[in-house]
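The complex appears here without one of its protein chains, the remainder shown in place.
Right after this comes chain A.
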């Protein structure tokens, strides 16, 4: 069953918490991975791979650069999840 927007944000929050140590409540739709959540370009790859597994979605490398905020990633996953 496809995940809801809320479930995706919660899932991304857990992933970002695991990878960057940011508290889950700080991971909000308007937050930028790089500027707000201490996720550098290498850690972003980890976030993407973890999200792919969790939400059964493929995020090609060329799309990763468009995922600036948690909101961008959430919309992408909502649209492409299996």
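Simple rule for what comes next: a residue touches a chain if its C-beta (ideal position, glycine included) is under 8 Å from a C-beta of that chain, and two chains touch if they have at least 3 such contacts; residues count from 1.
Here, contacts and distances are computed from a predicted model.
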Revision key, fill the gap. Record lookup, UniProt, unshown chain, options "ATP-binding cassette domain-containing protein", "TRAP transporter small permease protein", "Protocatechuate 3,4-dioxygenase subunit beta" or "3-oxoacyl-[acyl-carrier-protein] synthase 2" -> protein name "3-oxoacyl-[acyl-carrier-protein] synthase 2"
Check your understanding: Which of these, A:29, A:45 or A:78, touches the one chain of the complex that we don't see?
Key -> A:45
Exercise for review: Can you list, in ascending order, the chain A residues touching the missing chain?
Suggested key: 18-21, 38, 42-43, 45-46, 49, 52
